[in-house]
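For this depiction, one protein chain was excluded, whereas all remaining protein chains were kept in their positions.
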Amino acid sequence: MSGKALKLVKKKFKAHILDSHDRLGNETVIVARDGFRELCEHLRSEPKLDFDFLKDVTAVDYLSRRPRFEVVYVLYSMTHRHHLRLRVPLEEDDLHLPTVCDIWRAANWGEREVWDMYGVRFDGHPNPLRILMYEEFEGHPLRKDYPIQRSQPRMDLRRAERDAVEEHRHFYVEGHSPSDG
Amino acid sequence: MPTLTINGKEITVDPGTTVLRAAAMLGIDIPHFCYHPALSVPANCRMCLVEIEKARKLEPSCYAKVGEGMVVHTESPKVIAARRAVLEFILVNHPVDCPICDQAGECKLQDYYVAYDSQPSRVAVPKVGKAKAYPIGPRVVFDGERCILCTRCVRFCDEITGTSELTVAERGDHSEIRTFPGKELDNPYSMNVTDICPVGALTTRDFRFKCRVWLMSSTDSICTGCAKGCNVHLEHFQGEAQRYRPRFNPEVNEYWMCDAGRMSYLELHADRLPSLRVLEDSELSWPRAARKVAALLGEKATGEGVAFVASAQSSCEGLMAGREFVRTMLDDAPVFWTGRPDGDGDAFLIRADKNPNRAGLAGIFGVEVLAQDAHRLLQELERGAIRVLYMMDSTLPFTSDEMKRFRAAVEKLELFVLQAPRRGGLDDLADVLLPSTTHAEQDGSFVNEDGLLQSFWAAYRPRTQALADWEVFVRLARGADRELSFSDFESLHGALHAEQGAAQDAGE
Amino acid sequence: MSTHNVTVVERPRRNLWVQSYLPEVAKGLAITSRQFFKNLLTGSDIQTVQYPEVKRDYPLRYRGLHRLTYRDDGQVRCVACMCCSTICPANCIHITAAEHEDTSIEKYPAEFVIDELRCIVCGLCVEACPCDAIRMDSGIHAHPFYERDKAFLNKDYLLDLGGPSTAVQGGVLGSRSAR
Amino acid sequence: MKDNLSPLSPIDFDHMSSEDVMVLNMGPSHPAMHGTVRMVLTLDGETVVKCDAEIGYLHRGFEKQCENATWTQVFPYTDRLNYVSPLLNNFGYALAVEKLLEIEVPDRCNYVRTILGEVSRLSDHFTCVGAGALELGAMSAFLYAIEARELLWDLVEEVTGARLTVTYARVGGLKDDLTEDFPERWAAVEPRLHSTIDRLDRMMTKNRVFMDRMQGTGVISPEDAINYGFTGPVLRSTGVAYDVRKDHPYFAYDRVDFDVPVGTTGDNFDRYLVRVEEMRQSIRIINQALRDLPDGPVSVDDPRIMLPEKEAVYNTIESMIAHFKIIFEGVQVPAGEVYSFTEAGNGELGFYIVSNGTGKPWKLRVRPPCLYLMGGIDRMVEGGMVADIIPTFDTINMIGGEIDR
Partner (left out) sequence: MDLVWELLIILLKIVVVVLLFAFPIGSLMTLLGDRKQSSLIQNRIGPNRARLPGINHPLVGIPHFLADGLKMIFKEDIIPRQANRFWHTLAPAISLFPAIALWAVIPFSDHYCTGTATMVDYRDVCVDGAFYNLFSISNLEAGLLYVFAISAVSVYGAAIAGWASNSKFSLLGGLRSSAQMISYEVTMGLSLAGILIIYGTLNLNEMVVVQGQLLWDWLPMWGIVVQPLAFFLFLAAMMAETKRAPFDVPEGESEIVAGYFTEFSSMKFAVIQLSEYVATVFVGSLVSTVFLGGWQVPWLYGDGFYFGNTDEPSIPLPYWLVIVLRVGSFSIKTLFILWLQFMLRWTLPRFRYDQIMTLGWKILLPLSLANLVITAFVVLVLL
């Protein structure tokens, strides 16, 4: 069982696969961004592979290495009970990747987290917002060059909320009637 | 050019190279205690034994010279067994001292034990007791029990300093490093023995129990003790410098540095200016202070009677910015310079000029400026030719008598701006106090006596409001709504390099 | 993987018994009222302990407040090796080392402060101690502090909680041949 | 299959201006949103039209912290992931690092981990089932469950020295062996657990009020559940018998006999039943593992990985050196990457670790089961009523410490 998925993938996507290994029983494919999306669709639809379960999406920041970032997908097949790990290397100045949200819905939050923590954009993601940090947060905290002790200022209220508060103060606290304008 | 094979890899090296060096070129580490690249080779620790095919027994790689067609194995079972045996042997008499030993964390014995042995000892004999915590010299403490008799320290005193204070006394497991009778380890480079000691037998008194080495971070820096500009590791913990350690640079200091320079780290935190002050106002932020100072300067520092004092302690970047500052803000006021007074020097590493950047100062402000030293400044002050004084440093080469005169003269000034990392006994006289950083808190570079431009990097952030000299100048200029020709370190550093390169080309 | 014992959980059928509410409500009531009367009359099932008045026994391994052990002569056993402050994930141990007059001890902590506010009671410091100097088996619950300063437990406080340590130290045979 | 998924769309602010619907902020400060999450609900009457779950209120930079800690120092952090079953996180992380080190822990360690892991799972399920009852208003059932949990925590405390923040596992073994009297103590606790489970069962399972609340609410199909990355009891309640303990056995799970309960409909009631049944199975596993518990050490015998015996540390320089090296450098884990996964209380707990060969992890990613469960909660509550969010939210058993890390 082990290695079979790897072999199948390697045969079909020779052009896009940069490297692969199955150290420690973790079958891993390092795939270029160009063929990534196609590969994912194939992994999902090909009955011999049938990777219907996306276990995790994350990224790694190798800092001094080129390309600096790598997005990692852990895939699993419920029918064949085998794993495959996809790693997509990305250059620091070109951090984006097609989303796989529509293939595996599990990728929705995972990709948001990768964006939040590492700043990787996912093209076509339906809701590309930060997930753990707040929208006003500057930087991407899990990057290695983000200092662990760095603090960020307290946020003002968001615009809509601020307007509501101001309006309330104006009309209700200071006694103007709403029709005053 | 002999070609040899080490662990299956071929390499061609110069004849006369030792196997250990050839292996190092291949990236193969061979453990060793007694071998040191700058010292002679006694081959007495036997840690670096390797298997050389066709040799009858294991050879010490630090001593064995390469030969054509030699086949070396550094990880063969025989070698591993030998290393284990050596380590087991060395540890027989080693005390259970790691908790109190300052070397723990950078101890070769610890590293090698875990890397090459990591098994319990089979020897259970009483450990031999020897001298503990014995002050072998004024700056070095010796622990006989921890010593593994590699004799690096003995060779250092023989070969590098030539003072030969140390020797090995007694025989067998009672052997011990001692000073010759009536002598103590007090040469001006004595603390280097603590660096080369692979274990905790020799430790410095200064660093003793101060901080565990594994807790510290290390930043590459330059010693500011004299004009030699020895390269150092500045090791710091929680924003405080803990010690200097020489950093290998074959062009400047090789592996060594002098004791006085090593102790100069103490100045990094001594006598620091606490906060910004403009006249009476000491609760200021930089932008506000910059506006106020700029206004003061704009009001008073025009026309005759303005003087600027550059510092031979400042970085080249600070001085460059200072030159620009004098041009834009002080109407090209006359420039003096200050620094520490000259002291003794020797032929090895200690220089008489105790300022790290006098050469840089001369390069940036022109050699003429060197004539305008602090004593000239004092004369001018006493003549009353100066109304407004802007000083970049509080270090003055004065005797106490001269200092008194200087203070008296300064008191009469219309405006005295002091921009310095330390008080230097002048902070009470200054109208404006602008704390600046030491070299440990900023990026920058010095030019040493030999004209070598050497960079250093910020190790930690200053605890006070201090800013790097160049940034102070930029901010003051901004406070007057003027821009210097650079606003960040990179552009400044680039400009400096261009200028220095041009100067050197011209020199050649 | 070969023996995949899968059981499908059984969903209770919605028969009249269930649908009419009352019998099952009565069953539930029977359970609660049984507990009620049992506890009202005997109090035998009551599990809670009146904490400050009654204290439950802490198990031997319970990690409570830290304590510092001392040597036979009453001196602190700690030699300020900083292992505990190194391993501490919360950075709550602050030690300042100093030179001891006795060269056989050599080093001792001039200051030893544990910041109980930061301490996460993980016990790694005890494990990291190579001298059996710090322990967490005092059996004392870390209590709340009314003043921030009180939460910094210093050496004297920790030594007061401590006891002697019997662990032999310094060499298998202990003795060193005299010089 | 894709067709039956609701469309993926960002938060639709148009809803908020509509006159027919009401936007209700459930949380982050709300009695049922324990663990601190927020659900932005768009309601039509009491029917949930749209639900946007927002997480991050308990984010404390777990991964960043771990990247700055040694491998050993990570254990206290893992305690605080799923804080109801800290031991499972401990063991899951330890297993991952051991895989990277390519070492095998002694058999006794495997059994002890199995036993205490199941004790932890029991406490997790008791909390979940009890809290479910509490949130439906049946508070007594909750307290009975909590009482049972206390018994389990007493056991845990006896062995580890703490109830919640156990820090019990180590890379390559355990901090301590089981206590001598653990089997007897377990024997004393076991019947009380059974009676509590039965009591809960009698009080709730056939109660029509409870059934009405749980049945047919929070339904998810097996296809959706897989697509959303659901694991654990929630996935099993849909009928997919995926249990890491069975499918990819670790510790001693391949040597004990237990059943994987699955549901049929994937609603809250099935999840409740699956959890109750899993509790019974856990007790079964513990009994078997205690019966088969082999003798021997609980940690690997390698001074580069485990701290040496204390006696040796005090008295021999060799052990002292090994001790020091592990303390200040940490265990040296060879460079490489591994994805290791175990079955935690709520599903698959994965650790994706990248090591660069030093004493600190370069990257330590946790795959918390709850994250994916919460990611799909909108699918389970949309179309239901506000009140249905409560049992649904409970039966997926979201733990804030785990989801936000």
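Each chain gets a letter, A, B, C and D, in the order it is written, and its residues are counted from 1.
Note that contacts are C-beta pairs under 8 Å (C-beta built on N, C-alpha and C of every residue); 3 or more make two chains touch, one makes a residue touch a chain.
Quick caveat, the model's predicted, so the values are computed rather than measured.
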item	value
Sole contact to the chain not displayed, among D:H30, D:R60 or D:R291	D:H30
Sites on chain C contacted by the missing partner chain, in the whole complex	22, 25, 28-29, 31-33, 35-36, 39-40, 45-48, 50
Contact footprint on chain D, counting only the chain that is left out	22, 24-25, 30-32, 46, 133-140, 143-144, 147, 203-204, 207, 209-210, 212-213, 385-390
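Methods note: only the chains that are shown with their structure count from here on.
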item	value
Centroid spacing, where centroids are CA-atom means, of chain A and chain B in whole angstrom	45
Contacts with two or more other chains, residues of chain D listed in rising order	247-248, 314-316, 320, 323-324, 328
Two or more partner chains touched - positions in chain C	1, 83, 86, 130-131, 169-172
List of chain B residues in touch with chain D within their complex	91, 94-99, 104-105, 109-111, 113-114, 117-121, 212, 214
Residues of chain A defined as touching chain D within the complex	23-24, 26, 28, 52-56, 58, 60-61, 72, 74, 78, 81, 83, 85, 101-102, 104-106, 108-110, 113, 117, 126-134, 141-142, 144, 146, 148
Touch list for chain D against partner chain A, complex	2, 5, 8-11, 55-56, 59, 61, 63-65, 67-68, 99-100, 102, 224, 226-229, 240, 242, 247-248, 336-339, 341, 348, 350, 352, 354, 362-363, 365, 367, 371-372, 374-376, 404-405
